[in-house]
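Removed from the display is one protein chain of the complex; every other protein chain stays in position.
Each chain carries a letter (A, B and C) given by its place in the written order, and its residues are counted from 1.
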Amino acid sequence: MSNDDTIPITIEFSGGLEILFSNQKKYNLPLPFKDESGEPANVAFLVRHLCDNVMEDPRKELFVLDGTVRPGILVLINEADWELEGEDKYEVQKGDHIMFVSTLHGG
Amino acid sequence: MSNDDTIPITIEFSGGLEILFSNQKKYNLPLPFKDESGEPANVAFLVRHLCDNVMEDPRKELFVLDGTVRPGILVLINEADWELEGEDKYEVQKGDHIMFVSTLHGG
Amino acid sequence: EEPSRWPLEKNEYKRYGRQLIMPEVGLQGQLRLKKARILVVGVGGLGCPAAAYLVGAGVGTLGLVDDDVVEESNLHRQILHSTARVGMTKVQSAMVALNSLNPNVKLLPHISRLTPDTAISTFKDYDLVLDCTDTPTSRYLISDTCVLLRKTLVSASALRIDGQLMVLNNPPSPPGDTTGGPCYRCVFPKPPPPESVVSCGDGGILGPVVGVMGILQALEAIKVLTQTPAASSVDPPSLILFSAYSNPMFRSVRLRNRKAKCAACSAHATVTPEALESGSLDYVQFCGSVVSNNDAL
Partner (left out) sequence: EEPSRWPLEKNEYKRYGRQLIMPEVGLQGQLRLKKARILVVGVGGLGCPAAAYLVGAGVGTLGLVDDDVVEESNLHRQILHSTARVGMTKVQSAMVALNSLNPNVKLLPHISRLTPDTAISTFKDYDLVLDCTDTPTSRYLISDTCVLLRKTLVSASALRIDGQLMVLNNPPSPPGDTTGGPCYRCVFPKPPPPESVVSCGDGGILGPVVGVMGILQALEAIKVLTQTPAASSVDPPSLILFSAYSNPMFRSVRLRNRKAKCAACSAHATVTPEALESGSLDYVQFCGSVVSNNDAL
């Protein structure tokens, strides 16, 4: 795939989620700019892409459940709750910083 | 002065310096894009501009000394020490975030 | 009794002088602190520093809820306890330390585990609540109770090298009023799968990580309590993320507002005082059977 077909974005994991992603907290990722059906890449596609191509841990259910990010994971798009940005329908833009944060319960 | 002649920047004061600037921590400032002699506006000019046009407190010596920011004030250009950016010769760019931080000594 | 000419006692001017002279607190702020009744739920790694700084600042009344006893493995981070008090209840141990720091604060012990049928009666006489507990079950129960009783909630959590902090239900408008701040269920409508929940006993915790989060809870509580009622412009809801080995260590992110379909704080709320007290809300079942290891951070 040529570079022209991808969007450069930064992905970050926090709250222990990095354990599922080879203990690497930050990824500079080239995301294909169209999803499987030729639509512009959105966060739903990003989540599938991470699950299929980046995540090596077999426990996929600790990241994705029922086709979306599992309960207890907050998705932050450029330092804002994804609910403010359209949730998984948000279309990924060049340079976006998208963060997946696992809720902590210890105290 | 028309808007075309100014650069929009954000100025922030911290560590108590805001007391010298009407207790306002953050200013969205249109800075003239040329200094008094027609050179591109740099941080040295910005400091003079703040001193002459924004600062109402008469104690100028608590902000400026010997033509530059007084000892004990750190200048941060887009979250980096101004020493990394050329100090007062740094030419101000559109959208820059420039912060003046007074060192604290309490403990 | 005749009202005193001086609103504070002479020794209080001395003790709180360094905050009294600040415009953010001032005499009015100090009087608001003195009148305030704060409840700290969980006297572990978060609750210890949170309680210490609230008691230091001179809140009028501080309630402490916990049914655990002090263990040696707590002491690297639960700084109100001591080696000699291992085996004592955490509430009693904390009261010894807090009372010696500031005898002017009235301390109220609640040596029991918070349950749906005791939550309302435990919370109702307090003005503001700090969630310093360590399981999803308690976090949903505490948030629901705060929504029902219209109390602002300062919620924090920590694990390993990470911490999180939110001020919830701020302002604490009645359920259905969209001007209120989001509640815990707005942010996390569904609990995490039990197998994804790691306790500090299993995952570990660095003392200063949970310490920072606890002190920040005290700070947020003091900010809420001392604000002038006129200055009603509440900060937009946000979440502070802390990660001790990241750069930057702290991030602040914007949170959603109240959720239109929230089970607790929306016009369609199914969480009611009756549902809570009748036991029809089964938090343990809702969250799956995460078994607490009895070791609040």
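Rule of thumb we're sticking to: a contact is a pair of C-beta atoms (placed from the backbone, for glycine too) under 8 Å apart; a residue touches a chain by one contact, two chains touch by 3 or more.
Here the structure is a predicted model, which is why all the values come from computation and not from measurement.
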Left-out chain, listing which of the shown chains it touches: B, C
Per the touch definition above, residue among C:K34, C:K90, C:R139 or C:R160 touching the missing chain: C:R160
Per the touch definition above, residue among C:G42, C:P116, C:P136 or C:G211 touching the missing chain: C:G211
Touch residues of subunit C, complete complex, unshown partner: 11, 14-22, 24-25, 49, 52-53, 56-58, 72-73, 75-77, 79, 81-84, 100-103, 160-161, 200-201, 203-209, 211-212, 215-216, 218-219, 222-223, 235, 238, 240, 244-245, 247-252
Touch list for subunit B against the chain that is not drawn: 14-16, 25, 61-62, 65, 70-74, 76, 79-81, 83-84, 99, 101-107
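Everything below uses one rule, namely that only the chains that are shown with their structure count from here on.
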For subunit C, residues that touch 2 or more chains besides their own: none
